[in-house]
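Shown below is the structure under consideration.
What follows is chain A.
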Amino acid sequence: MGSAPPVLETLGLTGGYGKNVIVEGVNISVGEGEVVALVGPNGSGKSTLLKSIYGVATVLGGRVLFRGSDVTKLPPERKTAIGMNYVPQTENIFPDLTVRENLEMGAYLVRDESLVRDSMETVFSIFPQLRGFQNVLAGSLSGGQQRMLAVGRALMTRPKLLLLDEPTAGLAPKIALELLDLLVNVREEAGVSILIVEQHARRALELADRGYVLVSGRIAAEGDGKSLLAREDLQKLFLGITG
Partner candidate 1 sequence: MSAVLYGVLAAFFNGLLVGSLYGLMALGLTLIYRVTKIPNFAFAEYITYGAYAAVAASFVIDPVNSAALLVAGILFATSAGAVIALASDELVFKPLWRRGSEVLQLLVASIGVGLVLRYSLLGAAALTGGKYLEVRFPVTYQTVFSVGGLASITTAHLLAITSMVLFAIVLHLLFTRTRLGKAMRATASNPTLAQITGINVILVRRITWLMAGALASFAGFTYSYYNPVNPESGWITLLWIFSAAIMGGFTFYGVLLSGLLLGIAENVVGFLANYYLGIGSEYNPVIALVTLVTVLMVRPEGLIRMESLVVARRV
Partner candidate 2 sequence: MVEAVSGILVQYLILFAAYAIMSLSFNMEYGFGGIPNFGKVLFVGLGAYTFGALAAWITLGIGTSRLGLEIVAEDEPAYCTGTAKYVFSQIVEGGVMTPLEITGITLLAVVAAIAVGAVGGVVASYPAVRLRGDFLAITLLAMGEIVRLIVYNSPWPVCAFDGLSGIPSPFSVMGLEHNISVAVVSLATLAAVYIFVSRATNSPWGRALKAVRDNEIAAMVYGYNPARIRLQALAVGSGLAGLAGALLVIYSGNVNAISFKPDKTFEVIAAVMLGGSANNLGALLGAAIVAGLLVFLNVSSLRALGIDLPASVGQALPYMKFTIIGLTIILVLLYRPQGVLPEKPLKTPLIEWLKRKLGRK
Partner candidate 3 sequence: MALDARFLGVLVVAIVIAALAGFMAGRAAAPEAPAPEAPAEGTPTVTTVTETVTKYIREGTALPEEIQIGLAIAVSGGYAVDGPRRLNGALLAIKEMNELLERVGAPFRFVPVHEDTRASPEEAVNVINRFISQGIQVVVGPLSTSETAAVLPIVNREKVVVISPSSTGQAAAQPDDYVFRAPPPDTRQGPALAQIIKSLGYEKLVIIARNDDYGKGLANLVADTLKQLGGSVEMILYDPNKPDLTAEVNTLAVKVQDFGADEKTAVLIIAFDTDGLQILEKASKIDVLNKVRWFGPDALGRKTFVEREDIARFLLGVNFLGTKPAIARNPVTEQFEKAYREEYGEDPTPYAYYAYDAAWLAMLSVLAAGKYDGEAIKNVLPVVAFHFIGATGHKILDENGDAAVADYTLFAVVQTPDGFDFKDVGVWRSATEQIVWFES
């Protein structure tokens, strides 16, 4: 991974809600420009890990390093400000705002108008569908478009790291796979590292540079996507989730 520190590194991260521990002693890292997939069975704590990293869930122990500096205690909006962004699994858009306003709100912390316009152009070039719906209320978009908007909104701050929590949940398989393919564009166009929690584990691992398998709140395996997919002991697991 070279001499530069990884974009994200967790050291023995323990997190949960209130006093309930959901993930325990997790060590993961995301390098510059990497797409890292986080897979595992339902209830294994993938989403909670993401939320603990971002600060939406409670960190009960361990540390989160972002580009080498400790950000464990920073509130979510501060993390947004320093270049980390997060797309929740649900309720990830402002349904009562237009598409354009959603993107504007995504760049709420960016004061420079021209930067906002550039970011918006980037988003529209990644998700061309959204361009035509600029003045439509986000709540009336289709499911897939809403996810695109959610990702686009997160890109507005030009983050270094994007945390995606099951961006395809609830979408029709065909649309889900289309969306996943678009994520590669996201890396290309926006130059962002991505940590993605995904239920379409097989496809995610195919796309990802590396992957982690989380079982019962602990890392059960790690490696590059293809080698993980090749491991027989994990086969059943992936098949189980992808259906």
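How were these candidates chosen? In short, all candidates are chains of the complex that A comes from, given by their letters.
As a working rule, a residue touches a chain if its C-beta (ideal position, glycine included) is under 8 Å from a C-beta of that chain, and two chains touch if they have at least 3 such contacts; residues count from 1.
Source: prediction; values computed, not measured.
Student: Touching chain A in this complex is which of 1, 2 or 3?
Tutor: 1
Student: Contact residues on chain A for candidate 1 in the complex?
Tutor: Where chain A meets candidate 1, its residues are 54, 56, 76-77, 80-81, 86, 88, 91-98, 101, 104-106, 108-109, 133, 135-137, 140-141, 153, 157.
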